[in-house]
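The complex is shown incomplete by one protein chain, all other protein chains being positioned as in the whole.
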Amino acid sequence: MVILFAWGLYLALWASPPDYQQGDTVRIMYVHVPAAWMAMAIYAAMAVAAVIGFVWRHPLAELFVQAAAPIGAVFTAVCLVTGSFWGRPMWGAWWVWDARLTSVLILFFLYVGYIELSRSFDDPAKGLRAGAILVMAGAINLPIIKFSVEWWNTLHQPASILRMGGPLVDPSMLHPLLVMAAAYLCLFVTLVTMRLETALLQRRARQRRLARG
Amino acid sequence: MIPALLAIVRREVRLSLREGWQAATALLFFILVVMLLAFGIGPDPVLLRRVAPGALWTAALLSCLLSLDRIFAADHYDGMLDRLLASPVPAEGTALAKMLAHWLTTGLPLTVFSPAAGLLMNVPAAVMPVMVASLAIGTLLLTLVGGAMAALMAGSRRGGLTIALLTLPLYVPVLIFGAGALDKALAGKEAGHAVLFLAALLCAALPLAPLGAAAALRE
Partner (left out) sequence: MSLQATVSPRLPASAASGFLAVSGLACVRGERMVFTDLSFTLAAGHALIVRGPNGAGKSSLLRMLAGLLRPAAGTVGLNGTAMADDGIAWRRNLAWLGHLDALRTTETPRETLRFIARLHGRTDFQTALTALDLDSLADTPIRFLSAGQKRRVALAGLVASNVPLWLADEPTTALDADHAALFQAVLGRHLAAGGLAVLSTHETFPPSAECHELELAAA
């Protein structure tokens, strides 16, 4: 993982060429785009796990949702902050009510809502279960939110903002992007495994304490 | 089962009228928020009309949000929720009946008196039908989505503010289509699409919200 990060960052910060339009600010993209991918992928994984936990009552699935949520929230925050850094020189504003930005912001609130909900019960199992239902409700709502925000955006702002890159991405830029994405994925897997292990150990410790007292 | 559901609706409405004059409170709150927004924005009639859709819908949304935690929390604390869940009425039915009662005491009065708030914001009379129609559908949607979130929170340590945190992101589409309909109507354009979108969302939420709420209440 460390090697992937080092390699990815090297490629992103030094080895890749500056964009002819965006200059060196394009390097923010190597941090930003994989974070956005992870933000969405983690929510999707949480939704799948929530369904598994809800339907088959698999205990590990609900724990996974809880373990993944804060990591997903951080990736979403990274995506928003780096996007803002990129937007300042590119769009001349820290924040633009672009459909994509707005949707990601709402995604961030969904993550925070889950974290808040899953911790607000005296019985941890109940919190996990309520959280799983919320994640599923959010998964149903996300496409609707995305669609409505796009509709709202076209209603208010005729497409005047600068869109990024275009469909053509040069291999010299794609390569570091993919390496960074792989590094993010490894980081996520490592962190989630650690958090799951901790959660299981905590549960066992609680059981021991209750059995003794 | 239908008489039992009606009995739940009737009890909820009776209680909310008796315990806190909820219908009147929600309505007054709605008008007050609109008034405050007008005070904040200034008396310019053109500007007021320009921001009317956002102002009216934000006020409606907040007024609905305020009373959400009453739907399930009170019954949870006094033990009635257990009695309802142990009764032959399915949990989905209980949830739907309670949500409908909430709408009857918040969304409905708000919709009926919304022309008054519209006048405060300099909304022309010709636009009132679109406003009333979109509010009628939209407030029911707000109640259904918020009610499901309130069901998730029943029995948790935290109350109203956390419900708001969970609910507000999910309210975005309702706000967009509701305010969008009014916006288009004010601009003299066809507003039917946005209202139909709201109706479509309502069709989806009508079965899904009670299902989700019931899943949260059982256990």
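Labels for the chains are A and B, by order of writing; each one numbers its residues from 1.
The working rule: a contact is a pair of C-beta atoms (placed from the backbone, for glycine too) under 8 Å apart; a residue touches a chain by one contact, two chains touch by 3 or more.
What you see is a predicted model; the values in this text were computed from it and never measured.
**Q** Among B:Val89, B:Met128 or B:Leu202, which residue is in touch with the absent chain?
**A** B:Val89
**Q** For the chain not shown, which residue from B:Arg11, B:Arg158 or B:His193 touches it across the whole complex?
**A** From the options B:Arg11, B:Arg158 or B:His193, the contact with the absent chain belongs to B:Arg11.
**Q** If the hidden chain were put back, which residues of subunit B would touch it?
**A** 1, 3-4, 7-8, 11, 14-15, 18-19, 74-75, 78-80, 82-90, 219
Here is the rule we use: only the chains that are shown with their structure count from here on.
**Q** Going by the contact rule set out above, which residues of subunit A touch subunit B in the complex?
**A** 54, 106, 109-110, 112-113, 116-117, 120-122, 126-127, 129-130, 133-134, 136-138, 140-141, 144-145, 147-149, 151-152, 155
**Q** Would you mind writing out the residues of subunit B in touch with subunit A in their complex?
**A** Of all residues in subunit B, those touching subunit A are 148-149, 152-153, 155-158, 162, 165-166, 168-170, 172-173, 176-177, 180, 183, 197, 201, 208, 212, 215-216, 219.
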